[in-house]
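Apart from one protein chain that is not included, each protein chain of the complex appears where it belongs.
Note that the chains take the letters A and B in the order they are written out, and that residue 1 is the start of every chain.
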Amino acid sequence: MHLRTVLCTASALAFVAAAANAQTTITIATVNNGDMIRMQGLTDDFTSKHPDIAVEWVTLEENVLRQRVTQDIATGGGQFDVMTIGMYETPIWAKNGWLVPLDDLGEDYDAEDILPAMRAGLSHDGTLYAAPFYGESSMVMYRTDLMEAAGLEMPEAPTWEFIGEAARAMTDKDNEIYGICLRGKAGWGENMAFITTVANSFGARWFDEDWKPQLDTPAWKEAVTFYNDLLADAGPPGASTNGFNENLALFQQGKCGMWIDATVAASFVTNPNDSTVADKVGFALAPDTGKGKRANWLWAWALAVPAGSDATDEAKAFIEWATSKDYLALVAENEGWANVPPGSRTSLYENPEYQKVPFAAMTLQSINAADPSNPTVDPVPYVGIQYVAIPEWAGIGTSAGQEFSAMVAGQQSVDEALEKAQSLVAEEMEAAGY
Amino acid sequence: MATKHSRSAARLMMAPAVILLLGWMLVPLTMTLYFSFKRYLPMRGGDQGWVGFENYVRFVTSTAFWPSVQATLIIVGSVLVITVAFGVLLALLLDQPMWGQGIVRILVIAPFFVMPTVSALVWKNMFMDPVNGLFAHLWKFFGAAPIEWLSQASLTSIVIIVSWQWLPFATLILLTAIQSLDSEQLEAAEMDGAPPLSRFGFIILPHLARAITIVVLIQTIFLLAIFAEIFVTTQGSFGTRTLTYLIYQRVLESQNVGLGSAGGIYAVILANIVAIFLMRIVGKNLDA
Partner (left out) sequence: MARAVTQKRKMINTALAWTIGLLIFFPILWTILTSFKTEATAIADPPVFLFFDWTLENYSVVQERSNYMQFLWNSIIIAGGSTILGVIIAVPAAWSMAFVPSRRTKDILLWMLSTKMLPAVGVLYPIYLLFIELGLLDTRVGLTVVLMLINLPIIVWMLYTYFREIPGEILEAARMDGAGLREEILYVLTPMAVPGIASTLLLNFILAWNEAFWTLNLTAAKAAPLTAFIASYSSPEGLFYAKLSAASTMAIAPILILGWFSQKQLVRGLTFGAVK
């Protein structure tokens, strides 16, 4: 008894001493995208404001990161205090009680300022569970010089028909100019994100109201045939292995006439340090077919605190810093307004300085045109535009993506790809108990 | 006299290694077996009860199963054939008198030191990329259309990458074996006028048999488990989904731990079939 008291006192003292001297260390898992790497570079600003918090970074490539954080959160490993997750994971994980609600961020944080579409996508039952670091939709980026040379003019809201025509007209394979660069690399966050938006704009949907897979419908066939033909006629070689990064590199080298992809790419392709075509890029809304839905997605990379974290307050302090208005101003000061992480806050788009950035207006317009709770022409039982917000989607999307990737590589026909995708989706859904 | 004493001492000395490995085998295996009979979906609340053999049936009847076994066997088989065949030739060459033998040997074994992730990244981006890769430049230089390696020749690409990594290992072991060959025997055969080909077939190759089986055994163990090379390059697309990769997809992408665990048990079975097959051969050779 006596010994125990002594021990307790000793450890209590040690604890107090430790709290007085030592810092709390938070571990942050993030993607190796340019904006996050910039955030990592600005860590000093955070630690100077919070001298009692030390920050450790785990920066990983997207696929590796996803695997690591999913594994950790599903098992309650508690390895990370802040996780970089997407709009797809947030509501599912929040529903499982794996995330700490972010409804108590400070007054001056101004959560109301977060773009409504982003806030909705990162909430579960009306509570915010992840704060958007940057948000994006997708849009058409095109080479103004090549478009002019082809004798065409890009409308602000093009149709797929026009895109197809323009892509074929711009293609000059002998000089390694490819009319259109599109995602072909298999993965639910790669080719399936893009193909799903095309399908949505052609009036297709993943599931009907009874969760029956719909890949055997004519709308899917029409959409996928269009995509496949377009890449075959006007796409770069190896399109079936090109994802966001590969296409970005191609576009920066001046090899793509058009590129339909994430709005965040706009700041990379217009950055003269990295891009050889920085001053020749125009922007337009993602195409449609006149059926009422445009092919633009909605996505956010957001910061969340896993429920297993033992430094919740410190983690929240970090999130408040990284997704604040001040952070945007800090980046603007260091790197210029064009390099500010876009798509997260209304005030950014109201800032006259930011409005001068060539892609600002088109980005906002694209984000506002996207509605995750009503993504398709026909009604669906799910939420999400370029994904289906169910736990099985990552598996389904990637397996189906591999079939479409093989199709782009010319290893199977559109019909074969759709047939296989349909049966494997049915298989997975059955295994999940639908 | 001391036999009994040393026998028990020997047991004692083997104990740590045996117990550790037994633990390393049994604990995960038991847990995997446990999960394999459960419906276990971490994303849907975790454990949802026992389901008997449902996971096993589902895993085998999945359309992806047999192609994955086939891809596994093709990759392992091709890499073995390539590394052994080229390894023998390279070992024969390196055994010949030449200038700068030491440096050549250093060049040849270098790939063995490169981590699989790095070698996959380098091959994928800097060599096999159809636009900026060196192969594309080379093909264009000769006026041919660049090959889209990772999609049109996906299995070949993986086999090339993996063979490049393992060729040094095979060469080294085979080279040591050749160097131990009695040169008098060879010279005698040469004197007798035996042509090079039959010298190779009747003297060198039999001498190498043991080394070859050991190369095959060790490489098979490592090749059955290759993961990084596929994860980095094709992510299992274009028919490169091996059994290991399929399990990865089930456990980590679909987050279906029960189904993935059943797959893990199948992989253990496949590995053991291969192992028994190999060990018969090696066991015989170890006796000899």
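As a working rule, a contact is a pair of C-beta atoms (placed from the backbone, for glycine too) under 8 Å apart; a residue touches a chain by one contact, two chains touch by 3 or more.
All values derive from a computational prediction rather than experimental measurement.
Asks: Out of B:51, B:108 or B:159, which residue would touch the omitted chain in the full complex?
Replies: With B:51, B:108 or B:159 as choices, the missing chain is touched by B:108.
Asks: Using the document's definition of touch, tell me which of B:14, B:57 or B:144 contacts the absent chain.
Replies: Answer from the full complex: B:14 touches the omitted chain.
Asks: Pick out which of B:37, B:56, B:127 or B:238 touches the chain that's been left out of the picture.
Replies: Counting the whole complex, the residue in contact with the absent chain is B:127.
Asks: Write the list of subunit B residues that the hidden chain touches.
Replies: Its contact residues with the unshown chain are 2, 6-7, 9-11, 13-14, 16-18, 20-21, 24-25, 27-29, 31-32, 35, 90, 93-94, 96-101, 103-119, 121-123, 125-127, 132, 134, 137, 141, 164, 167-168, 172-173, 175-177, 180, 210-211, 214, 217-218, 221, 224-225, 227-228, 232, 243-245, 247-248, 251-252, 257, 260-261, 263-265, 267-268, 271-272, 274-275, 279, 282-283, 286.
Asks: List every residue of subunit A that touches the chain not included in the displayed model.
Replies: 27, 29, 32-34, 37, 40-41, 56-62, 64, 67-68, 71-72, 75-80, 243-245, 248-249, 252-253, 268, 274-275
Heads up, the rule we're going with is that only the chains that are shown with their structure count from here on.
Asks: Could you state the distance in Å from the CA-based centre of subunit A to that of subunit B?
Replies: 36
Asks: Show me the residue ranges of subunit A that touch subunit B in the complex, using the header's touch definition.
Replies: Against subunit B, subunit A makes touches at 63, 67, 70-71, 74-75, 92, 96, 176, 185-187, 236-238, 240-241, 249-250, 255, 391-392, 394-396, 398-399, 401-402, 405-406, 408-411, 420, 423-424, 427-428, 431-433.
Asks: What residues on subunit B touch subunit A, complex-wise?
Replies: 39, 41-45, 58, 62-64, 129-132, 136, 145-146, 148, 150-152, 231, 234-239, 241, 249-250, 252-256, 259
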